[in-house]
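Shown here is a partial selection of chains from the complex, left in place.
Chain nomenclature is as follows: A and B, assigned in order of appearance, with residue numbering initiated at 1 for each chain independently.
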């Protein structure tokens, strides 16, 4: 019976806690790498583009409608951050590509939300793509989203399908006039965005980690079959996180070692920090995996010890009755001459002998530590 | 009984789903590396050679009969793609070798369908050999095929035993006048062909992956012995795919790092893309392997929990009857003087006591959570 409850719990573990719009896409075979095909799940109706243009003195925020006027809006002496929400419209993506001179196969990559995290150096820009993991505390689920960045000398373009308020802290820091973010260039801005992504890696892992820690307490206090479902669920979730964090780590490491004029020397320490952070995230998933695997062992051992104790108890219980029933059987025989049967107190003596045998056996099993 | 069904299912797992004409070849020991011996399974009667000759303006498709006229057909200012279907005829292979100046030990490698994926640089050409994995949706089987490419400055020769319509999308792209494939050289054409191979790696793995995901659902809903057969089967299949994909990944990585005038700088990003894709394929097989291994654990745990529950129930059932049978045995004894026997309502009292004992035991086991 207990197993059923555990299974009920396990039935839809992934759906319940991880929202992954990246899956379920069949790769189209043999198309040109330039083909602008959206590969992913459309998560919004329209494409929404915002421009934040700033230097240390001034700050301008615009919502862009006509992409063709882009060029006019952008000054080469300020930093322009263009955030594109919505990747499913190939005409818009292609217009952005033309405006900023982005190769068509890079645009194709931007529109592919199943892309493996990567970093690519081009003549006048860096292309960075990685996964964002966002833990939604209300829904208690982790949302996976593909993020692409185009880092140019004065312009940074960020792409994502779903509008995330995830970059809001950076917007806020730009508005609040914090020094470095306003005076350093696009490379520092890119760092700030990537930093948020990595912070979310750590945060998502920690959120799962807390649940694993709670499970540990339950495991020690009252281990029952339901816990197995939870252990397996968390194991799946942590593997899931790992599958996105590990290639992200690889990518960040590559980026930090890249020698390109687009990443200025003064931002190098920040990118090193990024490497440290993503490594911390990655080590965190590793250690929670280990913890889960230990928990699984503790669970199995506890359960099997429990079962063994029950079976041993039941067996011993049976064993005690076996000689007693045998004795009763002996005096149930219908032999003509059974001397004990005729003695008046035989019945009571039989009871006495049975009690003595039982006590002796219990005592013996106790001594052997079987009970 | 249930095990038999599982075993029936497992009996010919590989035959059912993976068609591998590459196996079962005994290596001939000590022959010269130049010997032109076909090593593989002949899968077609004749050798069929097609030539596609094109530049940005013109396009010509010919089926070649007389190999000796090759040279005349090929212009040095166009790209010529020669596709050879059928490797079993050593005279044809050797004539091609003579025409294009291909070393005889390379020809020997081309005729060996059991070759480990490799890439070799020669004076005037690159030799590339790898495995194609094609998932046939109708038959639900994976077909393995060895593909060799000779990449020269103006000519690309592709070899395979079975005619595959697998390269058709590339032919179509050439015919449809897509720009890059017509204007870039043989290196881009080679990329396009390799891209299809890698796409098929991903696709074959995904096709298997979907079956694994379905199994997951079944595993949680109604785990029975049949599932074990499926888990073991998929495990074998995924290992099978891995055995071809991993060396392919190695080879693609080597190719992408090769410094040769035959791979022009402008195609470098495409080869990097290829590296990313094959790594994705490889990671996909890795994660499905992990998933399968977790599923196996879940299966074993579920099955053993089920069995334990059954055995515990049966044991408890027996244990409840043991004291009852003992009591009945007591009053089956033939002692002359058993006072209870003479009392008129003893029989009913005995029943009452038995009911009380049973209820108490059930209650006790429930409290101990053994039931």
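Brief remarks on what is shown
The rule is simple: contacts are C-beta pairs under 8 Å (C-beta built on N, C-alpha and C of every residue); 3 or more make two chains touch, one makes a residue touch a chain.
Everything numeric here is computed off the predicted structure, so don't read it as measured data.
For this complex of identical protein chains, the structure file gives a whole-complex count of 5 copies, while the figure shows 2.
To be clear about the criterion, only the chains that are shown with their structure count from here on.
Copies chain A and chain B of the same sequence differ by a rotation of 70 degrees once their CA atoms are superposed, given in steps of 5.
If you average the CA atoms of chain A and of chain B, the two centres end up 27 Å from each other.
Note for the complex: chain A touches chain B at residues 1-3, 7, 10-11, 26-27, 29-34, 103, 105, 109, 115-116, 118, 120, 224-225, 228, 232, 235-236, 239, 243, 247, 300, 303, 307, 310-311, 314-315, 317-318, 321, 324-325, 328-329, 331-334, 338, 340-347, 350.
For chain B in complex with chain A, the residues that touch the partner chain are 168-170, 173, 178, 180-181, 192, 195-196, 199-200, 202-203, 206, 220-221, 269-270, 272-273, 276-277, 279-280, 283, 287, 290, 294, 298, 301-302, 305-306, 308-309, 311-312, 315-316, 318-319, 322-323, 325-326, 329-330, 332-339, 368-370.
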